[in-house]
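A quick write-up on the structure given underneath.
With one protein chain held back, the other chains of the complex are shown just where they sit.
Then we have chain A:
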Amino acid sequence: MSDDELIWRIAGGSGDGIDSTSQNFAKALMRSGLNVFTHRHYPSRIRGGHTYVEIRAAAREVQSRGDGYNFLLALGDSFARNPQEEAYYGNEEIKPLSENLDELREGGIIVYDEGLVDDEDIEEVDLEERAEENDWHVFPMDLRGLAKEHGREVMRNTAGVGVTAALLDMDLEHIEDLMEDAMGGDILEANLEILHEAYDTVNEEYDFEHELRAPTGEHDAEQALLSGSNAIAYGAIDAGCRFIAGYPMTPWTDVFTILSQNFPDMGGISEQVEDEIAAAALAVGASHAGVKAMSGSSGGGFALMSEPLGLAEMTETPVVLIESMRAGPSTGMPTKPEQADLEHVLYTSQGDSQRVVFAPGNIEEAYEQTRLAFDIAWDYQIPTIVIYDQKLSGENQNVDVEFFDRDVSPDLGSTLTEEELKEAAHDASGKFKRFDYNEATDGVVSRSIPGQKGGRYLATGNEHSPVGHISEDPDNRVFQMERRLEKLEKIREELDEERDSTQTYFGDEDAEYGIITWGSSQGAVEEAIGRLNEQGHSVKGISVSDMMPFAETEVTEFLESVDEAMVVEMNATAQFRGLIQKELGRFGDKMTSLLKFNGNPFEPAEIVEGYEVNLADEDREPTAQVRIEPVAGD
């Protein structure tokens, strides 16, 4: 909770432009040389209702939303008062201010829109009293009035940014540049006027007593501000994916939308279809016909994909599915993150079902592991799943542009060309022996694509003979099953030996205490470990991405090297810890769980607190909304 960082929270109603305003402001901070991390909090409601975006900016690396924040821009909710339905909606205009005070740090700044809230509402939240207690610096400004005077009411966001820049002593250059990129003509003129007047008003009318200023920094390379959804979509594009089918569902929709908007220009095909069964089946059909294809959904929609997933496994059709988790069960909390679909993704579909599952923990991993998912799927003819969540989907982080390599890999892996097919094994009738277990390498038999000469075969979801005919022959069954099962072993070997580890490590190798996590909780864990070690503790961490085939060696080594470990994940039933125990068959007496499932992601302080409570062996729960689950058998 150092003071060398700015955590700016902009709050308002859904539909008030909070998202776009914050996106631009985050970019301006990034362009000024800072590292940024954004966190989005929104209700399952189109317009109105309390929403906020936080931007954390510092010269050093920022890997999570941090703890609390130090600058509140409360814009007021313009949709709060519905003239027709006043009784129903009530008056919530004060909410962007009143709902956000608890986490504001001492010495923080509050700017609120006088133009949208009444004095009596302000009195009700005891703002004056609380400001005094916490040494907050409060700046009531008529942002709405200012916006209306020069343009339109909705431009009060711009006024808010102008006020922010003045109070933080920021240069307006980057903000102006971004506005010029985004708009033109009268609208740009009006916005610039509003920006400057807000900026000047603050400088002319206020003496600042607060200490908070925008930090300064400098990047080594050009930066891009990306969300996890952007990273996954771009990873797919660079992997050569040119077909996507989907059905909208929060938060998966982001990936679907990004690809739908870009595919027409790059010769790809996007299909919005009737349901998720169809979506995944389309991806299977397109892949069968020779295109790198994907689909995806969130928990409830992914449930429907169970059938086509199994079909892809049995017919050995490569396909990539994306699962963006939100809080469940059932419809759960549509706009809140959770890491509770792990078991769903690992085990759904009937039979001895095999698939590959990667769980990226940050923006860069989201890009890399999506590419990896395509490579593995097409090399091994197996479905792969990238599982992430609403948190990683919506948060933005800056990434060095140099991180992205510039090659597209349109390679279809173990697929034969017509020339190669001439040399391949055929049976007496002339059919290509597509599933010939005698011809397998690492469990894989090369495949053909419909339309190719000499490649005719039948793909079937039933057990099948070497040419693809339905077969219940017991010997054939065993040969085919063993061949398919061999793939996961070989994939594990390849991941361990030939590819860079997709697990991420933190802290000192010799540390005595370990924290294990997966997926989007990674950033908060990384930061917590940093803090604990600064305080003199001896803690290290591993963030695991390879869920199936499981990163057995690496997790075993990690657990063997520590006295005790805490598994951090966002669910109520310790699903990942269960996976570790299932896969490794031991360490049950070494692992405690720190769980959070209230719809909000971990903050680093909660993990620090969980560590302290667990290590002190006290008979108390941590004070935050997290839960300690003791070691197995306790």
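In this text, a residue touches a chain if its C-beta (ideal position, glycine included) is under 8 Å from a C-beta of that chain, and two chains touch if they have at least 3 such contacts; residues count from 1.
Simple rule for what comes next: contacts and distances are computed from a predicted model.
Within the choices "Hydrogenase", "Sulfonate ABC transporter", "Binding-protein-dependent transport systems inner membrane component" or "2-ketoglutarate ferredoxin oxidoreductase subunit beta", the name that UniProt assigns to the complex's undisplayed chain is "2-ketoglutarate ferredoxin oxidoreductase subunit beta". For the chain left out of this panel, the touching residue among A:I7, A:A245 or A:V626 is A:A245.
In the complete complex, the hidden chain is touched by one of A:E205, A:D265 or A:D510, namely A:D265.
Touch with the chain omitted from the figure is made, among A:G151, A:P215 or A:G455, by A:G455.
Only one residue from A:M141, A:A281 or A:V445 touches the chain missing from this view: A:A281.
Contact with the chain not shown here comes from a single listed residue; of A:V62, A:L75 or A:A224, that residue is A:A224.
Although one chain is not displayed, its contacts with chain A can still be listed: residues 27, 222-226, 230, 233-235, 237-238, 240, 242-243, 245, 262-271, 273-275, 277-279, 281-286, 288-293, 307-308, 310-311, 315, 401, 404, 406-408, 410, 412, 415, 417-418, 421-422, 426-432, 449-462, 468-470.
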